[in-house]
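Shown here: the complex without one of its protein chains, the others still in place.
Moving on, here comes subunit A:
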Amino acid sequence: MSTQQRSPEPALKTSLQAAYAAASAEQPSSLPTQEEQDKYLEGRPRATAHHLGIALQHAHQIQAQKDAEEMILDRIIELLALPSSPSADPATPSPQDAQLFKTALYPFRPSDYDSLVTERNNEDLCGYGLCSRKNRKDSYAGGQSFRFKYGAKGSGPGGRGRSMDIVSSDNIEKWCSDQCAERALYIRVQLGEKPVWERRANDTQAKKIQLLEEGRAKSRRPKAESSKAAVRTSHLDGADVTAGMRNLDIQDSERSQELALERGDTSHVHRHGRVGVHIKEKEHGSLSPASAPQPRPEDATGGSIEGYVPQERLDKDSSSPPKMREICLIRSEMDQAIA
């Protein structure tokens, strides 16, 4: 399962679930003691242990939210210290720094990322986390808050002239260069909008953050990658399939716990999630072969409409059948007379 494979992380915990696990390992008795539980139930005459469980669940959720916010704040402060060497080149960051940067950014939302950029600028650093240079300072702007920015020759409309932008100088001063701005914004668009405490464990969108350089390298050789993948899939044999099928079994308590985690159902009280997963085969009531419906006597008058018999028809059924029959007889006699 994806949640289990993420355990070997050096300093930072990549997922909130991993962070929970670490937190609950530190303080094993996050559940209230029996006395406290009894006290809670005593003050509320109609409450049951189930209510207590739900109350605890919500309390844990709020706590998780607070913890997550604190974790993000800690990471912002940690990321201020990057890159580890003062001469690091943002185009080719050291693998440790890049890994640290990417894993630390996992719980961030774009707004958190923005505050990281502001914090870095406050420290006189370029807003891109892996750049060691200082951010630009608009010396000649002289109180003007906007600047003209010209592109390279031939970048204008229709490939002629230069492109021109009017950019607020705040945006320019965030970064050391346009390249760093591009790198930083490339990361910003990959962050998930959903706060981390609402994300599910299998929410893969924000997990794979790429640096701009990695993204470019990948887009340059996509064909080789895909052909390799095709070869890999063709090697799937029968043994793999049966093992995979066995893997689908969820009656095991450990696996149901994993499933609950994946749903975001992380309650300390209901270890295996609030929803019990019990698979039951549907039993067939009768094994007699199906046959075509037989006409029954009451069907002659049209029968009921989903069990409802219209009032008029009821009246007729009780009192009129003889009359009806008479009318029919009279009719047939008349027909014969006419003929």
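Throughout what follows, a residue touches a chain if its C-beta (ideal position, glycine included) is under 8 Å from a C-beta of that chain, and two chains touch if they have at least 3 such contacts; residues count from 1.
One rule holds in what follows: contacts and distances are computed from a predicted model.
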Just go with whichever of "General transcription and DNA repair factor IIH", "DNA-directed RNA polymerases I, II, and III subunit RPABC1", "Nitrogen permease regulator 3" or "Ribonuclease P protein subunit p29" UniProt uses as the name of the absent chain. "DNA-directed RNA polymerases I, II, and III subunit RPABC1"
Sole residue of A:76, A:98, A:130 or A:259 that reaches the chain not shown, by the stated touch rule: A:76
Which of A:115, A:177, A:257 or A:301 touches the chain that is not shown? A:115
Using the document's contact rule, name the residues of subunit A that touch the chain not shown here. 69-70, 73, 76-77, 80, 111, 115-116, 118-119, 121-123
